[in-house]
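Every protein chain except one is present and positioned as in the full complex.
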Amino acid sequence: MNSWVLTCLWLIPAAPFAASLIILSLSKARRKSAVALAIIGEVLALALSILAFMPTLQATGFRAVQNFNWFTFGEHTLRLGFLLDPLAAAMLVMIALVGLCIFVFSVGYMADDKNFTRFFAYLSFFSGAMLGLVIANSLLLLFIFWELVGLASYLLIGFWIEKPSAAAAAKKAFITTRIGDMGFFLGMLWLYDCSGTLLFYDSGNGCLESAGLAMLGASATFIALLIFCGAVGKSGQFPLHVWLPDAMEGPTPVSALIHAATMVAAGVFLVARVYPLFSVDAINGVTPSLTVVVWIGVTTALMAALIAIAQEDIKRILAYSTVSQLGLMMVSLGVGGVAAGIMHLLAHGFFKALLFLGAGSVIHGCHGEQDIRKMGGLRRLMPVTFMTYAIGMLALSGVPFSFSGGWTKEEILHATAQWPKSQAPYYLLLAGVVLTALYMTRQMIYVFFGNGRSASERAHESPRVMTMPLIVLALCTIFFSVVLTSAWPWLHGYLTGEPVHIEITRLVQPMLFVSLALVSAGVVIGVWMYRKAGVQDRDRPAEIDPLEYAQPGVFEFLANKMWIDDLYDHTVIAFSWMAARLSDWMDRYFWDGLVRGFGGVGQLFGILTASVDERGINAGVDETTAGARGLGRLMSGAHSGQIQTYLGAVAIGMLALLLLYAWLA
Amino acid sequence: MVGLITAIIFVPLVGALAVCAWPQGGGRPIALMFNVISAVCALALWRNFDATAAGLQFVERHPWIPAVGAEYLVGIDGLSLLLVLLTSLIIPFALLAQPVAGSSRAFYATMLVMQSALYGTFTAQNFVLWFLFYEMSLIPAFLLIKIWGGENRDRAATKFFLYTFLGSVAMLLSFLGIYFAKGTFDFAALAGLGKNGLLTGKLAWLAFAGIFVGLAVKVPLFPFHTWLPDAYQSAPTGVSMVLTGVLSKMGVYGFVRLLLPLFPNQIKILGPWLLAVAICSIVFPPLAAWAQRDLKRMIAYLSINHLGYCMLALFAIAASPVVAAGIDTHAALSGVFMQIFNHGVTAATLFYFVGLLEQRRGVRGIDDFGGLMQRTPLLCGWMSVAMFSSLGLPGLNGFIGEFLIFKGSFALAAAFTAIAVIGLLVTAIVFARAMQSLFSGPLPESCSAFPDLVRREKLVIVPMTLLMFAIGIAPQFLFNIFNTTVTQMARLFA
Partner (left out) sequence: MTPTLQVFLIISATLFSIGLLAVLSRRHAIFILIGIEIMLAAANLNFIAFWRFGPQPQPPTGVMIALFSIAIAAAEAAVGLAMVIAVYRHYHTTNVDQLDQLRG
């Protein structure tokens, strides 16, 4: 019944792509048609995704592959393909659903923007590329869509292009992710060279199938790490995380869709997709490449959570939170918990989109203010936003029971605890859990509790077109946990292909208490620390953060993002710029100097020859003529015109002849 | 269909005469008319070209100067056809670029002479004839820069002419050496002899060096490239388009057609050094481009980088110590051919855009613009497409060639290819910077009266951009032209 969807998987990304193209060709004034088209495209994509999702339920380990020839070069053919398996299907549904919510939200949020139609064109374009990314059955096709989502991200971050900071952030995002992509590109080339194909699955000949993997040998580690570079760039992992917080310059729906729910998760998805490459020759589930993934993930998770504590911008806090959560997912993948990582990815997609849209609603209500210190007391003014935001916050902090994020986080912790190599990541992640709860509590207190401050004076609840998506996402966040709990880990089973039983007793596990205790600790510390936030304290002015008051050094370190951006500015960027200047200088003065030197030598030779000509040969001729002319002038003096002189000369000549004759004779 | 190649070579020459002889008008309509004729010829060539047959097609052979082995020998294979098509594509658009000051009839006539020389260069199969056309393209180019160029045109034109001419002289001497040893100027015959060494000892190295320098200047290869930024910068827009779109391909064409088949042993010995030179061409010019203020100069530097990829692939094929496995050589060669075509299309379009900006603003420094997206969204949008194509974004033409080049080169010379990736990155930086300073930020007073694209401009931009998309998404139609040639050449080089 669903077979036609499996052969027409390309339709899923094609629908939003087509919508995007049509919208681009519309005039600026056709706002209604643009929205209609974008939403129709997204609904179509969602419907097709659900249709494609259905057959994957029927059999465990379902996999539908559809390969085709892209082009033939020489005598060889490059093949691409589409793939549908539980991983792809789950991602499809999540992306399309979250995407649709955000499309609807944007209608309200962007209502006043003059480039409204272009915004929807870009969003649709992104949506198409992202959907294509998850169903690619070829590393090359994945890379193509990977770059296209990067392009969409670039365009959307810089959407308010007249703002120089937005344009700078867009450039930063584009270049930083491209650094990672170059590693990805090299990894892809290497893989292509070793295995002879870039298709993941090709009835036994794909590069992720056992025959293909066997051809890799020792290079598998390097290939995996190079591909991981791409994931590091896209998913904002340390040390390439710097672009993601800056990307918050884009409109908030963009931050929600691209920089929270979907695109940044593409790195995690990529690692999950090519997981067989990472786990080649695994001993006890540990390979060098996976170890790198774990440590990068741990570093990122902890670092970003720390930085988030000291940020003032509501979106920046969420951005660092995203970075931190992505680190968490990476750890999960690295320690072998692929399913747990993907589950967290999906859950995170919902609740982080919810949080960002909530933040968008707050910003909209506060007329564009993003500084949490200027908000406060919004609980009463924006009740729907508050309720939904609180659900998101609880899910992000990892409160279990009915919030999806809690269950998935617990599963990750579980997987990490069992990592044979070291226990350190586990304990560091536990610290990360406390920090997450802490910074979210801080944000909640600043934004929604306490007294109203400057920005919240004229605040109002957002229109229904914006609150409805919030409610939908909040419901998703809650009900999604049904398939996540340890009592009925349906999603786990769906992703891994293992059979699943319902067993209520498993609901209560030691990890649950550990998690609960840590989250409570975070919340309690947060409430205690920030109970007076934004209010005049005994000897602390209202605008100074309590942490800043207590530990100014630590706060400054964190507020300045650990000076990583500054470090890059003064090392990598300064160095590259110097290299550029040097290249230019070398070109202008050294290489061109050599050329000019050669030219100069030629010219010198010319001058030399010319001077020999002038002074030697030519001068000789000149002198001769000058001499002849002088002689002539001398002789012409004798031509006095006096006949008698001539005759006298004749007479003297004759006399001389006579004398000569006489003398000879 | 015999005679078609001769026709395509001489149609522009007749056109040049017609432009001169026509009593009034600017000459552009007539030049375009003759371009339509030559385009029809080129399409006829394409249509009647047997893509599955190996070897030369449409061969015309007449004795010319038998005493020195010079023949009128023209013919095309896939590579030649590709370049003929590229020439037919770029020149009309270059003619449509912003009009030059001064005597425009002479300008169009000179352009047509250059076009004829280009067709000749890409179809001649005998060295003497080839060299004749090769040099014949040089003189119009020199005049076009010298007479109708911008700032510093005298210097730039002289440098361009002397530099390339010196290279040509070196090449001519080398070929004379080869002729005295082997007694033929026929490319196919020489290629057949190349395997066993055309010359021996020092003479072989001298001949190699001569031809190498001649072609390296033309491509140009680092460090013989310093004439290029000056020339491209000074030339009027249309000429820059032709210089980068077609003329710069003559060097790469020469490498494929001459140096690689004739001197396989020398290249193998020098392999790592040549690859290092190619890497320098890939890495340093884009860095220099980053530091440029002049947009034309910036694109000129990126041109060096893009052709550097071609040289990387060619040297990787020729220098690879192992006998090249089929797929890698095929990928690299196909990539080179694709890249030649794509770079022609993309770089010419970029120059056209810079011309448009210059026409509107009067200057073309990167800091002279800003906030254009608010004023001219269409221009910015289409120009971004060309820029993304140039930096190798998938879905556009640039990616196909670069992917294949990297695929092939990585297998043949992995370490060098890994370094070459820096070039891709820096190119992205350069364009990101350009887009930031041109399109974003507040709209300055000086740019607030810019008109957006007019219909005449769309006439150039839309077809070019659609072509970029077509090649980027479904490139098979181009591959069909040269797949057989690739296979054949791969066999020759292996």
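We just call them A and B in the order they show up, numbering each chain from 1.
The rule is short, and it goes like this: a residue touches a chain if its C-beta (ideal position, glycine included) is under 8 Å from a C-beta of that chain, and two chains touch if they have at least 3 such contacts.
Quick caveat: nothing in here was measured; it's all calculated off a predicted structure.
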- Could you tell me which of the visible chains the hidden chain touches? A
- Selected residue (touches chain absent from view) among A:204, A:368, A:510 or A:641: A:641
- Taking the full complex into account, find the residue in A:502, A:517 or A:651 that is in contact with the omitted chain. A:651
- Since one chain has been left out of the picture, which residues of chain A touch it in the full complex? 635-636, 638-644, 646-648, 651
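Keep this in mind: only the chains that are shown with their structure count from here on.
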- Message: For the complex, give me every residue of chain A touching chain B.
- Response: 70-76, 118, 140, 143-145, 147-148, 151, 158, 161-164, 166-168, 170-171, 174-175, 178-179, 182, 185-186, 189-190, 192-193, 196, 576-577, 579-584, 586-587, 591-592, 594-595, 599
- Query: For the complex, which residues does chain B have touching chain A?
  - Reply: 159, 162-163, 223, 225-227, 229, 284-285, 287-288, 290-292, 326-331, 333-335, 371, 373-374, 377, 388, 393-395, 399-400, 403-404, 406-407, 410-411, 414, 417-418, 421-422, 424-426, 428-429, 432-433, 435-436, 439-443, 474-476, 479, 483, 486-487, 490
